[in-house]
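The following block contains the structure, expressed as structure tokens.
What you see is the complex with one protein chain gone and the rest in place.
Moving on, here comes chain A:
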């Protein structure tokens, strides 16, 4: 039983990172209907920026983290301005090809830096140790990861439900022409969504860095894990990103905890989320919380 609970708890921790990573993906999709295949690279850019600033400039990790959040937000903003803006109104397949291309370019650029291969670990900046309860142990970095994720998600939830700009962003997702007729700048909304996506991606990268190490493949891999998460939760739903992230995180941990022993070579944890993805697409193509078209009959 305690083995199960331990898997469950670490699944929730991993899942909350997935939720945070998925949040940025959902923000972009919700505002502009663009599927961003370069999202994993935003996560990597955020994490390595913090690492580079902290190690080479010798600044405190907290300052480095703030700089990394800001820098990745700027990268997101300019990605939209430079590469996506000319494609507004073009077929979705062109836009997807551009984000796949961007992923390659970002990957190549990161390989030009010393961080392209190998493992790195952020200087320790969180208290060591953790808490144990009934045989389940959770480290402080893990607890903080969950707490940070909660704060980020609550902030974005508030932003979209209560602030006029957040409501306007949802309005753009709903009907671009009507939002323009009311003076909403659709261009600004898209750029804002990409900046916010960069920011949250960097946050996810930083939390991964605080819990485990940093390496390019691992961080980009989180960008791929986002797909089963958002398809389960619904591509355009923030609560969906949270619930989907946690479900995928837990399933992944349970699968590798219980099934790896029976499968030669293991690795079921990596496969299981995609298996879930297939099932979801089969029975509930809009996801658990995705927007279904409202049609008046």
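Everything below uses one rule, namely that contacts are C-beta pairs under 8 Å (C-beta built on N, C-alpha and C of every residue); 3 or more make two chains touch, one makes a residue touch a chain; residues count from 1.
Methods note: contacts and distances are computed from a predicted model.
For the omitted chain of this complex, the UniProt record lists the protein as "ABC transporter ATP-binding protein", which is one of "ATP synthase subunit a", "AtpZ/AtpI family protein", "Substrate import-associated zinc metallohydrolase lipoprotein" or "ABC transporter ATP-binding protein". Across A:6, A:55, A:212 or A:291, the single residue that touches the chain missing here is A:291.
Across A:81, A:170 or A:286, the residue that sits in touch with the chain not pictured is A:170. With the whole complex as reference, residues 164-165, 167-168, 170-171, 173-185, 291, 294, 296 of chain A touch the missing chain.
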